[in-house]
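In this view, the complex is presented without one of its protein chains, the others remaining in place.
Presenting subunit A:
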Amino acid sequence: MASSQEKISVYNLADLKNTTDDAIPNYLNSLHFTQSHRLTDVRLALGYSALALAAACFAWDHHLGFAATTHLTACAVALYTVLNGALTAWMLFAERGAVYEGSAPGPGAGGQGERVRIATATPRRNVPVYEMVVEVVGRDGARTTARVSRGFAEWFDGAGRFVAAPFQEVLASAVPVIGRADPKRAVVKVEGEDAAAAYTPEMLDMLARASAAGSAAETATPSGNGGAKRGGRRRKA
């Protein structure tokens, strides 16, 4: 919740991306998606074993000297190179910019649904455009990919506060699995109307102020405005 109140510099592309990246797991986990930490855990394991090896190498070098441990050090350097190469390869070929991996809530208690993987990038330098590649693998193994490319201004207000609702709407509308889990946010695009125009800067400011007013809004029930996209219940971001 702190992240939705925190202001970032809207001129800092890395801040924009990181804040938005952080919002994805928050949102999906709040929809009872089950997050998988496999990618991060493998990366941490590779990185920390390389670190441990370097630390061990430093220790024996410090205590026994170089001449006595040359062969051991040579082996350690070779192994370190392999571990570091594996880490780089893992980040390049396995993670590919993924910020979320998990599975949708399935039918029944604890059931597993489609597997979802979201990779994000800011493909062009100094252009505040956020690109999401959402891969969904259905229970029958069918793979679908959705590409979403949107400007950050759609979910950041002028002061640099992240506003959850429009961002969640983008995700829920573009990815059917998420839309099904959160039908209130899923917007069917009307012909001729650009979805980007759904939120004006003034409305973003209003939403930001409303969320700053406290999380009491969380309990406000939107009964009676089903399908409305603007006044809906705010989710944690």
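Throughout what follows, contacts are C-beta pairs under 8 Å (C-beta built on N, C-alpha and C of every residue); 3 or more make two chains touch, one makes a residue touch a chain; residues count from 1.
In the analysis below, contacts and distances are computed from a predicted model.
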Write down which listed name, "Enhancer of polycomb-like protein", "WD repeat-containing protein 74", "Signal peptidase complex catalytic subunit SEC11" or "Aminotransferase, class V/Cysteine desulfurase", is the UniProt protein name of the chain that is not shown. "Signal peptidase complex catalytic subunit SEC11"
Can you work out which residue in A:61, A:131 or A:205 touches the chain that's missing from view? A:61
Per the definition of touch given earlier, which of A:43, A:139 or A:180 contacts the omitted chain? A:43
Under the stated touch rule, tell me which residues of subunit A contact the chain that is not displayed. 2-3, 6, 8, 14-15, 18, 22, 37, 40-41, 43-44, 47-48, 50-51, 54-55, 57-58, 61, 65-67, 70, 73-74, 76-77, 80-81, 84
